[in-house]
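Input: one structure, supplied below.
For this view, one protein chain was removed and the others were kept in their places.
And now, chain A:
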Amino acid sequence: MTRRLTILTAAALLTSTAQGQGATTVRLGFFPNLTHAPALVGLEKGYFQKALGSAKLDPREFVSGTSLMEAFAAGQIDIAYVGPGPAINGAARGMPLQIVAGASEAGAVLIARGDSGIKSYKDLSGKRVAVPSLGNTQDISLRHLLKEQGLKAQADGGNVTVTAVPPADVLAAFAAGRVDATLVPEPWGAVLEAQGHRMIGNEKTVWRGGQYPTTVVIVNTKFAAGNPALVTAFLKAHADAVAYLNKNPAAARTVINAELEKLTGQKVDLRVLQRAMVRTRFTTGLDLDALNDYAALNVEAGYARSVPDLRAFILPGALKK
């Protein structure tokens, strides 16, 4: 039913538009994942609200890049933490968005169900593998990984069944034996591992030696044009959150856990969270080569027909030197 609702959200765009000059609220989209940790820290520590001053922060939680981008297209989100996949697809199709910063890198792992008999990538042949959603960042890298192993998804004439299951539901899907493996963002990988499931691929072997963005920050270009000071202030707070994560990982874990509990009602074991955090890097910089490679994989997977000129969508100062 939530899918139905998000389709309606897209329809609502006919009536609403992005906020122009002098916005009094900043609507922030994000997911309750460790790969969105700068958002979680910025919210829990109050960095964002402090930086925005009199403008009110309106945080909105999403479960997938798809529903977030629909809200973004409908002009209901001003700034968002999202995977590079939805960001690139949206920008390439003409959505008014700009990628303004990096947030996290790596942080996605391939976990197989304990009793699935899968011990290496090769064993994925004939199995069912879950990704957060079709066409998302993990789906794209899974398809590339399969290709490297000489395997193919069922939809492309191979024998690996790639199916969409939201990360939080993968725990239940594993328990019921409905899927055999999953490529998930953290902390879900570490949570599954703690439940006795097996890690087949770590964040480095999944793709590009772990050198790839998992979450980026995007802004609505109309909002940015009307409120440059707010965007600058937000980015400063984002940088503070990233710095906090890198300087005080132990304290940050408690902060993240508090925010995750607030959002999802679930507490993650701190040791599990620590393991997940080791596999995730936090940065404000963007790696243009990795983003270009990513856009090429998007074409390889058949989700786009050409690699767009990414420089046109990226705030120049956001790129890593």
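Simple rule for what comes next: contacts are C-beta pairs under 8 Å (C-beta built on N, C-alpha and C of every residue); 3 or more make two chains touch, one makes a residue touch a chain; residues count from 1.
We adopt the following convention: contacts and distances are computed from a predicted model.
Its record in UniProt calls the unshown chain "Binding-protein-dependent transport system inner membrane protein", which is the match among "Binding-protein-dependent transport system inner membrane protein", "Cytochrome-c peroxidase", "1-acyl-sn-glycerol-3-phosphate acyltransferase" or "YceI-like domain-containing protein".
Across A:A80, A:L124 or A:V162, the single residue that touches the chain missing here is A:V162. Listed residues A:A71, A:A106 or A:A173: the one in touch with the omitted chain is A:A173. Contact with the omitted chain, checked across A:S104, A:S133, A:N257 or A:T280, is made by A:S133. Residue positions on chain A in contact with the hidden chain: 3, 7, 10, 13-14, 65-66, 69-70, 73, 86, 89-90, 93-96, 128, 133-136, 154-157, 161-165, 173, 176-179, 300-305, in rising order.
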